[in-house]
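Just one protein chain is left out here, and the rest sit where they should.
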Amino acid sequence: MAHEHVPANPAPVAHGAHTAHGAHEHEHPTAWTYIKVGIILTLITVVEVWAYYIRSFVESRAFVPSLLIMSIAKFIIVVAFYMHLKYDHKLFRWLFTGPLAIAVVTIIALLILFGQIGSNLAAS
Amino acid sequence: MATATAPIHATAHYYHEEPTGVMSWLTTVDHKRIGVLYLYTSLFFFLVGGLEALIIREQLNGPNGTLVSAETYNQLFTMHGTTMIFLGIMPLSAAFFNFLIPLQIGARDVAFPRLNAFSYWVFLLGGIFMNVSWLFAAAPDAGWFGYAPLTTRTYSPGLNIDFWAIGLQILGISSLAAAFNFLTTIINMRAPGMNLMRMPMFTWMSFVVQFLLVLAFPVITIALVFLQFDRLFGTNFYSMAAGADPLLWQHLFWVFGHPEVYILILPAFGLVSEILPTFSRKPLFGYPVMVYSGIVIGFLGFAVWAHHMFAVGMGPIPDTVFALTTMLIAIPTGVKIFNWIATMHGGAVRFTTAMLFGIGLVGLFTIGGISGIMHSSPPADLQQTDTYFIVAHFHYVLFGGSMMGIFGGIYFYFPKMFGRMMNETLGKVHFWLMFIGMNLTFFPMHFAGMYGMPRRIYRYDAGQGFEVFNMMSTWGSRMLAVGMLVFIYNFFRSKMAGPVAGNDPWGAPTLEWSIPSPPPDYNFAQLPTVTSRYPLWDLKAPQLTREVPHTREGDKTTHVEFAGADAGDAKLSSTDRTRQPVAASTGTSARTAARQDWEENRLPSAKALGIPMPLSTIKPLIVAIGIIIMFTGMLLRSHEIAQIQAAGGEGSTMPSVIVILIGAFTLVGSLYWWLLTPLEEHH
Amino acid sequence: MTASVHPHAPAPVHVHYTTTGLDNRKVAIWAFIGSECMLFASLISTYLIYKGRSRVGPFPHDPWTNPLTGQANQGILDIPVTSASTFVLLMSSLAMVLALAAVQNKHLPKRTQGERILGSSQLWLFMTALLGTTFLGFQAYEFTAFVNEGLTIKTNLFGSTFFTLTGFHGAHVTAGVLWLLTLLAIDRRRSLGPADALNVDICALYWHFVDVVWIAIFTLVYLIK
Partner (left out) sequence: MLRPRRLAMAALTAMLALTLAACSQDQPNTTFDPHSDFGGAIDSLWDKLLFWGTLVFVLVEAALIFVVVRYRHREGRPEPKHVHGNTTLEILWTVLPAVILVLIAVPTVKTIFRFQAAAPANALQVNVTGHQWWWEFEYPQYGFRTANELYLPVGRTVNFHLRTQDVLHSFWIPQLGGKRDLITNRTNYLWFTPDSTLGSDVWNGFCAEYCGASHANMKFRAFTIPAAEFERWAAHQKSPAVFGATVPAAGAPGAAPATTPAAGTRTAATPPGAPATATPAAGTAQTPAPATAPTPGAIAALPVSTGQTDASLGFTIPRADYADPKTPIPEGLTFQSGLTGDPERGRQLYFGAGTCVVCHAIAGTQAASPIGPNLTHVGSRTTIAAGLYPNDFEHLARWIKNAPAMKPGIIMPVFGKGLRDPKTNAPGRLDDAQIADIVAYLLALK
């Protein structure tokens, strides 16, 4: 490949360019892993919907947090395995998590400002 | 030059020839030519925006001015602001991104040359789209941040807002496409050894800006989509009757809007960080700190947006939070100011025009920054907001900051772009007219504002104490106009007949100066290998850099190799070179000099060097046209809806649907055509 | 060249040197996905900001009475149907990774029937596109159902924000399906092999991201009351 021609170069982003890339070939999970992940995702989804129909649970304060946690779990699993961020070059991890963090913080800030959450904070 | 050693054959196509003719411009994918296109287009729009400003100033020259009607005035300031920001400064910066980034990082082109061309064409057509509104006497008139509900159909039945919203939507596409392109370019196209901590400061600041673009533009895109849906499909996002909240638009807009202002300033900061060291003949002071402060500014930029909304009554806690985050930004920005001053300290400061503009930025931006800090105190801002004090603030940062930096950049890089020097005398005249005119225009606005003059008023009554300040501002703007005319004259005259510039007329330290001016399409005959932040200085003045290698710890050597190590020879290190460029320049002698120069160092063509170059193509332009047709269809639809409402339900929206479909098919079709044709011919 | 023939001669012309050794397109798609985060963040926050602020029904969860017919209705969201479509989209992601794996491992020998099935990139590309289309079918059904129950994009704040948010997502799915079909066509013309893995990978990244967005929407819009 092209970068074989150039010396391992000191650019931070290039660190482990080879290894990470090589890793991409070797450690790559098998089809079976993917199927297992798929099953897990399905299970979580089932639990989510199930929870939705337990009235007592819906009323409880645990409802929203647990739903959020479950969807976050699914989110992470898909990103880590299906989008193989877990195995890929760390540059991509930054390119994704950075913006994601800003996006999440912005959503939360806006919801507070509009009094949708923690309405004791913002006057609206 | 390196190229002197390249295989010389008699046959013409072995020599690099500048392609000519309209077609060559319509189909170019060369980042340098696209950069030049950006430069011309955005300079023109800047003049248009300036012209609008001049009319504004004449109207406000005295009390109860009657030069223009209220409606016209509102269109003028809206278009002035929108034009200056989206069609002036942003594309001016893009001109430098295009021209410089690949040269500074030692690349042969950007990551996606055709996407680059696409960005330009979308920008051009979008700019035209928005200004066509003048011909329909329907220019946007809701202010550059178009607060809802004024922009809804209820209060703005005309096409004005559609031109604005759709126009911004189009420009957004251009900015985003360009941002992905430059982001990839900077991450992935750096020459061997050009690690992040060796990147020239302009590239660094551009890098931050690309992130800001990528993260800020989606937000305004959505805000504008809501607005268009409201106007075209009767949704309720800003429909007060349905219980909508006007603050939704304000928050979405400013979540974009504040990062946007750093999108406007950081490239200028970058340019100045190139100019000051070069003309102080001293490395940038605290390079790493300059990098980090730039990054911090970028991040903080996403946490301060509501400081534009202190008067809407968000409540004490939000006010406090946003006040504090806003104040924080003073720290990284201050660090930059101080490091610039420290860069000149102990240097040998040469007052070239570029340098004057650089120094001007440091002096003037500080004023704007300080008034910014004054806004950041919410209770105090309740007296300042929506007055001319704000207008003063943002002109000091935008004109005194961004424009000063960009003008400096133009004088600095003109030789690299066009191979000729700009006239220094005219340049200095231009600078002093700008500097004094700028202060004369905008400093009095501080007083006007604190003495109670609201902004966006097309007239003010006599006896309110506003006369003096407005009169001064108007005189200042006239001075700026003269300065601009001097600049325009100097620009074109120098381009025709300026003295020929060598590779490196200023004795600058970075890669772009190691290659001919203007560079050949392939930029570098050989990809350079970089081992230092200031490769040319290491090369040309090793005696200076011996004790202090221009590298981070850990980098062993300051020795640098790059294509044509001998590029630019003795000229480069000669100090007086910068003060009176090349030959005495009367047009003819310069032209002959040019011809000789051309004869002497003919550059080999990319073919001769076996460098694959992207094929020029018209497809990006066609895709852009497809997009414009589509959006024009939407404009038409809005018109039809207005008609139907007027006619009480009579009429059809068929024509617009057809236009939109035509546009969509053009778009998708040409996109496939584009993507399925390879970038380069196979060898 | 006299100037300096150093070890790092420019890479052979047909290969493109990149600093990180990564492909430009892959860097770009990740940057694009980052940008999309902000796009959907804006849409989602708007939905949540306007949640419970509609002046007239229908509402997502709370019961409402139709002013015209005067009949009382339940919250309009249809959880069972949406759960099904959510599951479909998840499975499409699974099919997508299998398609990618198949392309990457084209060269490996296929011994068992199972390996042959798993190894058929065409099958999995097709499955992905099919499941994606099924999801769109569900969405079309949902939308028409809502319109019949009196919820259009004009009805109230809920209608505007709901249709716009899910509509934007649907548009992304549609684009993804077109992309997949294009790859499928190429695969049929000249079988995609490890050399093309990157093209499939990029499409896959986009597809999974669209799925991930739906995971968020499903919880925030449908499940949380």
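Brief remarks on what is shown
By written order: A, B and C. Residues from 1 in each chain.
FYI, contacts are C-beta pairs under 8 Å (C-beta built on N, C-alpha and C of every residue); 3 or more make two chains touch, one makes a residue touch a chain.
Since the model is a prediction, treat every value here as computed from it, not as a measurement.
Note on the chain not shown: across the whole complex it touches B. Annotation: of B:128, B:330, B:426 or B:679, B:330 touches the absent chain (contact as defined above).
In the complete complex, the hidden chain is touched by one of B:468, B:496 or B:675, namely B:468.
Only one of the listed residues, B:287, B:394, B:412 or B:522, touches the absent chain: B:287.
Within chain B, the residues in touch with the undisplayed chain are 63-64, 69-71, 74, 142-143, 147, 149-150, 155, 240, 243-247, 280-283, 285-289, 311-313, 315-316, 319-320, 323-324, 327-328, 330-331, 334-335, 337-339, 341-342, 344-351, 356, 359, 362-363, 366-367, 370-371, 373-374, 377-383, 385-387, 428, 432, 435-436, 439-440, 443-444, 447, 450-465, 468-469, 472, 537, 541, 544-545, 547-548, 550, 575.
The rule is short, and it goes like this: only the chains that are shown with their structure count from here on.
The centroid of the Cα atoms in chain B and the matching centroid in chain C are 34 Å apart. Note: centroid distance chain A to chain C, computed from Cα atoms, is 15 Å. Multi-chain contact residues of chain B (touching two or more other chains) are listed as 187, 190, 192, 194, 214-215, 245, 248, 255.
In chain A, the positions touching at least two other chains are 6-7, 9, 11, 13-14, 91, 98-99, 102, 106, 110, 114. Considering their complex, residues 187, 190, 192-196, 211, 214-215, 245, 247-248, 251, 255, 302, 306, 313-318, 554-555 of chain B touch chain A.
Within the complex formed with chain A, the residues of chain C that make contact are 7-9, 11-12, 15-22, 26-27, 30-31, 33-35, 37-38, 40-41, 44-45, 48-49, 51, 79, 83, 86-87, 90-91, 93-94, 96-98, 101, 104, 118, 204-205, 208-209, 211-212, 215-216, 218-220, 223-225. On chain A, the positions that touch chain C within their shared complex are 1-3, 5-7, 9, 11, 13-14, 17-18, 21, 28, 30-31, 34-35, 37-38, 41-42, 45, 48-49, 51-52, 58, 63-64, 67-68, 70-71, 74-75, 78-79, 81-83, 89, 91-92, 95-96, 98-100, 102-104, 106-107, 110-111, 114, 116.
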